[in-house]
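The complex is shown incomplete by one protein chain, all other protein chains being positioned as in the whole.
Our next item is chain A:
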């Protein structure tokens, strides 16, 4: 099954480069995590503050959408190369999800 894999020993310079690159990725992921915590706090605070529902609902939905984007692209690596088919599956799923929710909240009225 795995006959096409050859083991390539990295030179010290290559190894150092790989380590630095993964450290950089880790730092950016940590920053995204801080951002997600911050957005969660804003969402909860906006609801607790008791603003009008017409203001709060769009804001918390927008923050949720951004947070999910960060999860997908930074934590689940969809921003990296080789994720074309992945994007196709996920956007296909999201499109169907959107249509389903739209149909249920507009057509069903009881």
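In the analysis below, contacts are C-beta pairs under 8 Å (C-beta built on N, C-alpha and C of every residue); 3 or more make two chains touch, one makes a residue touch a chain; residues count from 1.
Keep this in mind: contacts and distances are computed from a predicted model.
Undergrad: For the chain omitted from this view, which of "Membrane protein", "Carbamoyl phosphate synthase large chain", "CoA transferase subunit B" or "Cytochrome c oxidase subunit 3" is its UniProt protein name?
TA: Checked against "Membrane protein", "Carbamoyl phosphate synthase large chain", "CoA transferase subunit B" or "Cytochrome c oxidase subunit 3": the hidden chain maps to "Cytochrome c oxidase subunit 3".
Undergrad: At which residues does chain A meet the chain that is not included here?
TA: 1-10, 15, 18-19, 22, 25-26, 29-30, 33, 36-37, 40, 43-44, 47-48, 53, 56-57, 60-61, 63-64, 67-68, 71-72, 75-76, 82, 85-86, 89-90, 92-94, 96-98, 100-101, 103-105, 108, 110
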